[in-house]
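Here the complex is missing a single protein chain, while all its other protein chains stay put.
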Amino acid sequence: MVPVSYYLILGGILFACGVAGFLIKRNLITIFMSIELMLNGVNLSFVAFAAQWQALSGQVFVFFVMVVAAAEAAVGLAIIIAVYRTRETLNVDQVNLLKL
Amino acid sequence: MLSIETFVAISLIKTVIALFVLLTAVAYTVWLERKVVGHMQNRWGPTRVGPFGLLQPLADGVKFMFKEDLIPPHVYKPLYIAAPMLAVVFALTSIAVIPVGNSISIGGIQTSLQITDVNIGLLIILGVTSLGVYGVALAGWSSNSKYSLLGGLRASAQMVSYEIALGLSLVGVLILSGSFSLREIVDAQSGTYLGFIPRWNIFPQFIAFFIYLMAAYAETNRIPFDLPEAETELVAGYHTEYSAMKFAMFFMAEYANMITVACVASLLFLGGWHGPLFGPPLLQALLPLFWFGLRIFGFLFVYIWIRGTLPRFRYDQLMAFGWKFLLPLAIANLVVTAFVVAIRS
Amino acid sequence: MTRNLHLWLIPVLPLIGAAVNGLFGKRFSRQTVVAIALLFSGAAFAMALWVASQFSSLQTPHIETFAAWLRAGDFHADFAFFLDQLSLVMLLVVTGVGFLIHIYSVGYMWEEGGFYRFFAYLNLFMFFMLTLVLASNYLLMFIGWEGVGLASYLLIGFWFTKDSAASAGKKAFIVNRIGDFGFLIALFLMIQHFGSLDFVQVAQQVMPMSPEIGAAGLLTAIGLLLMVGAAGKSAQIPLYVWLPDAMEGPTPVSALIHAATMVTAGVYMVSRSHVIFEHAPIAMMVVAIIGTLTALFAATIGVCQTDVKKVLAYSTVSQLGYMFIGCGVGAFSAGIFHLMTHAFFKGLLFLAAGSVIHAVGGEQDMRKMGGLRTKIPWTFWTMTAGTFAIAGFPPLAGFFSKDAILWKAYSSPYGNWVYWAIGVFTAFLTSFYMFRQWFLTFFGEYRGEEHLDDGHGHGGHGHGGIHESPAVMLAPLVILAVLSVCGGWIGSERFDKFLAPVFHSQTASSTAEGPSMPAEPRKEDSTETLFTGISVSAALLGFLLAWQLYHRRPELPQRIAASLGGFYQAVVHKYYVDEIYATVFVKPLIDGSTKLLWHGVDRDIIDAAVDDSADGAREVSDAVRHMQSGNIRSYAGWVAAGAAVVIFYMVWMGTR
Partner (left out) sequence: MLHLILFLAFGVVCVAGAVNLLVQRHPINSALSLVVVMGSLAAEYLLLGAEFVAAVQVIVYAGAVMVLFVFVIMLLNAGEEERTKGSRVAMIFGIPGMLVGSLLITWVLLEHSGTQSVAVGALPGPPKTLGWLLFHDYLLPFEVTSVLVLIAIIGAVVLAAPPESARRKD
C-alpha cells in the first residue's frame, strides 16, 4: 500500500525537474524535452488522482495530454528544424531576435 | 493461488526454456536462410560444418565470440556499446508475452505455455518493438560515421512510419476478437466457417494481413525494405562500424524480431496453435506446438523467399508506399471492419 | 377607437417620399423627383381629407396605438396617434398648405441644384410635422418637434455653400435648442409628477388639481417651461432672433416652415396643454405678456425693414405674438383660428413675395423694386388679397381671426384692456408696414437699375426682364388667395364651437373653471361692435399712412427717419437685439468656452491627462521593456517566478 501523496510527490518532482530543465538548459531540443517531462509529471498525478477518486476520467485525460504532447512534439520539432536552418544553432541564448 | 516462490521458479524455468528455444530458432533461421537462398540462387549454401551444414550456426557463434572486438576511434562510446544490447534486449523481450499453446499441467501445477499472460499482451509487443528502433538509431548515430548515421536516420524514420500502418492493421483483428490478450485472440479463432474453413482472421481480414506483412518487413528491415543496411549504398548501414559479438547482437536482434513477427502473424491471423489433434494424450499435448511451429516456419520461409526474389526499394518509394498506400488502406480496412461489426452486433 | 383609420399612413407617406428621393433621387430626373414628392405629399393630403370626411362619425378623441415604444417601470410611451378637432385642423392646414407649397416649389426650385435634396427635406419635414400634430403623447410630439427643427435646419441651410445660410441654419438650430431644453424639463417634470406623457392621462391628472391662483407651483413651472419651448419654436421674445435669419432659406421653405406650419407648433403645443395652463394663471399671464410684447416689438421692427422677406418674417413673429395673446387669455380656439388663417395669408404672402423675387431676378430689397403692378398682375392681385387679409380688412380672413383675438383679449376673464390696446396698435403697425411693402413693391417707378437691360442678370431665371411666374407657381397663389379671402367666413363662433370638445368639455367638468366659462358667452354686442370698429379703423389708418408716406410723398420717410435719429437707427438695427445677445450671451459663452473649457479643462486637464498618461506609459514601458529581452529562458524565469507568486497566493488564501 502506497499513499497517493507519494505518487503526487513523484509527479511534482518530475514537474519541478522539467521546470528546472527549462530554466537551465540551453539546447532547444532539451528544453523541449523538459516540457515533455513536465507533462509526464502531470500525467502521473492524473493517474494517481484517478486511483484516489476511483474515476477513470483521470486516465482519459492522460490520453488527451499525450495526444497534445505528440502534436506539440511534431510541430515543435518542425519549428526547431526551421530555426536551425536559419540560425545554424540550437542555443536559445543565441535565438533571441524576432528577425532572421 | 501459487506461492511467490513457485511462481518465480516456474517463471524462471519458462524463461530459460523460451530463451533457449528462441536463440536456437534464431541460429537456425540464419542457417535456413543461407540454405534456402543458396538453393534459390543455384548454389549449395553452408555444407561443410556438420551434415547439411547443420552445425554452421554453432561455428558462427564461436567465431563471433572470439573475434577481436574493435571499437573505432571517435565513436560515442557509451551508446556505441549500449546500442546492440538495447537492440537484442528489446527483440528478445517480446517473446515473454507470446503464448505457444494451451495450458498444460505438469506435476499438478497448471501453467500456460507462455511466460506471462497479460491482458494487454499485444500492446506490450507493440510497445517493445517500437522501442527496438533505439538500438538501430543509436548505433547509427554513435558510430560517428556517415554511412551509419544515414542508416540510423533511415531506420528510425522507416520504423516510426511503418509502425502506424502495422498498428492500424492489427486493430481490425482486435475489433473482431474484442481483446488485447493474445490468448483470447487465438481462442476467438477456434472453430470453422461453414464446417470446413478454419475460422482464422486471415479470411475476413485479408487486407489487414497483407498490410501487416508489408509493415512487418519494413519493421524488421528486411528486403525489400532493408534500406537501413543497404549494402550497395551504405556499406552495411547502421552496423557498419560494428564487429564481433556486437555485430552478432544486431544479427540476433534482426532474426529474433523476424520470429516475433512470425509469431504475432500466426497468432493474430492464422489461428495460433489450432490444428487437427489426434493420437495419444502426449501427442495431443504436443501437436499444438507443432502446428504453431509449422506456421512460424512457413512465415519465415516466405520471408526468405521474398528476400531471394525482390529487389530493394528506393528510399522515397519506401516512404511513399508506407504513407500513401499502406496507411490509407489500413484506415479504409479499419473503417469497413468497424462498420461491419457495428452492423452485425 | 371603434374604427381603424390607419392614421399612421399620413406621416409615413411623406417619409417614404423623403426616403425614396433622399436615397435614390440623385439618379432620378427632375420630373421623377417631382412626381414622387408630389405623389406622397398629395397622398397625405388626400388621406387627411378622407379622415376629415370620416371625422363626424368618429368618437373623439380618436386614438390609434400601433406599438409600444418605451417601457421603463410604470412609465410607458407608445407609438400612438391622437385625432381630435384640434389635430384635425392642424392636419388639414399642414397637409393642405404643405401640398400647395410643394407644387409651388416645383416652379420655384426648378433651376436650382440639389433639387432632389430639397424635395426630400420637404417631405421629411412633412413627416415630422405630421408626427408632431398627430402624436398622442408629449414624447412622440417631442420627436416631431425635434424632427421639424432638423428639417428646418437642413432647409435654411439648403444653400449651404453660402456662409450666411449655413450660419442662419446653425442659429435657428441652437436657439431652438434653448427652447427644447425648457420643453424637455417640462416633460421630465410631467414624468416625475404624473408618471405619464400621454395627453389624456396628463389631462386627467391635472383636472382635479386646484388652480394655482396667486401662487406659483408645479403646474406654473411646467407651463412656463412649455412656454419656453414654444417661444423657441414659435419665435417669441426672447428667442425670436432666429426667424428673420431663417429667411436665408428658399422662399417656399420660409412660407411652409417659417410662416404656415412649423412656427405655429408652439401655439399648437400650448393649446394642446391648455389644461395645464388653465390651472396656472401666472403661466397664462406670462404667455399673454410675451405674446403682446412680441407682437408689438416685431411690428415696430417690421416697419423699417427693407428686405421683402424680412418684413414678412417680422410680420410672422408679430402674428405669432397675436396667437399667443389668444392662448394667453384663454381663447385657445381664437388662437388656433388665427393660426389657420395666418397659415393661409402668410403662406400666400411669402409665396407671392417669392414670385416677386423670382420676377425681378433674385432681388429682395424693396427699395429696388416698384411699379411691378402691371408687369406681374397675378402676383399683384394675390398679394393684394394677402395684404388686405393680414391688415385685417373685412371681410377677409385676417379680420375675423384677429378681431376674435382682440375681443377676447379684452373680454376674457384672463384678459386686460392693455393687451387689447397694444393689440390694436400692433394691428395699425401691421397694416402700415404691410401696405408700405405693397406700395414700395408694386407702385411707383421701377427703381431697379441694370436688370431691365441685360438678360443675364440672374442666370437661373434669365429669360430677360421682369416676367410673371409660371402657372405651377401661380396656381397655389390663387388657391391660397381664395382661402385668404374666404377662410375667415367660418367665423370664430363656429370655429369655437367646433373646437369646443377639445377646449371646453374637459374644463367644463372642472369645478374650478366653473364661473368664468358659462359667464363668458354673455357679452354686449355693442361693445364688440365698437371694438371691431376700432380695430378696422386702425387698419385703415395704417393703410392711409402708408399711402401717404410711400405713394404720395416718397421723400417724406427719409425726413421722418432723420428727425427720429437714434430711435430710427435702433429700429433699423432691430433694437440691437442680436448685438445685445452677442455681447451678453454669445461672447461670454465663447470666451468662457475658449478660456475655461478649451484651454483650461480640455487642454490643461483632459488632454494633459491623456498626454501625461501616454508619457507615463512610455516611461514605464521604457523601464519594463528590458523584461522582453527575447531570451526564452528569461521568459521562463518570469513565468516560474509568477507561478510561485500565484501558488503562494492560492495557498495563503486556502489556508487562511
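Letters A, B and C name the chains as they come in the text, with residue numbers starting at 1 for each one.
Methods note: a contact is a pair of C-beta atoms (placed from the backbone, for glycine too) under 8 Å apart; a residue touches a chain by one contact, two chains touch by 3 or more.
As the structure is a computational prediction, the values presented were derived from the model and not from experiment.
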Options B:Val37, B:Leu123 or B:Ala236, residue touching the unrepresented chain: B:Leu123
Residue of B:Gln56, B:Gln114, B:Ser156 or B:Gln205 in touch with the missing chain, whole complex considered: B:Ser156
Where the unshown chain meets chain A, residue by residue: 1-10, 12-21, 23-27, 29-30, 32-34, 36-37, 40, 43-44, 47-48, 50-52, 54-57, 59-60, 62-64, 66-75, 77-82, 84-85, 90-94, 96
Chain B residues touching the omitted chain (full complex): 76, 79, 118-120, 123-124, 126-128, 130-131, 133-134, 137-138, 140-141, 149, 152-153, 156-157, 159-160, 163, 167, 178, 180
Residues in chain C touching the chain absent from view: 627, 629, 631, 633-634, 636-645, 647-648, 651, 654
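Assume only the chains that are shown with their structure count from here on.
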Chain centre separation (chain A, chain C; CA means) in Å: 78
Touch list for chain A against partner chain C, complex: 19, 22-24, 26, 31, 92-93, 95-98
Interfacial residue positions of chain C with respect to chain A in the complex: 629-633, 636-637, 640
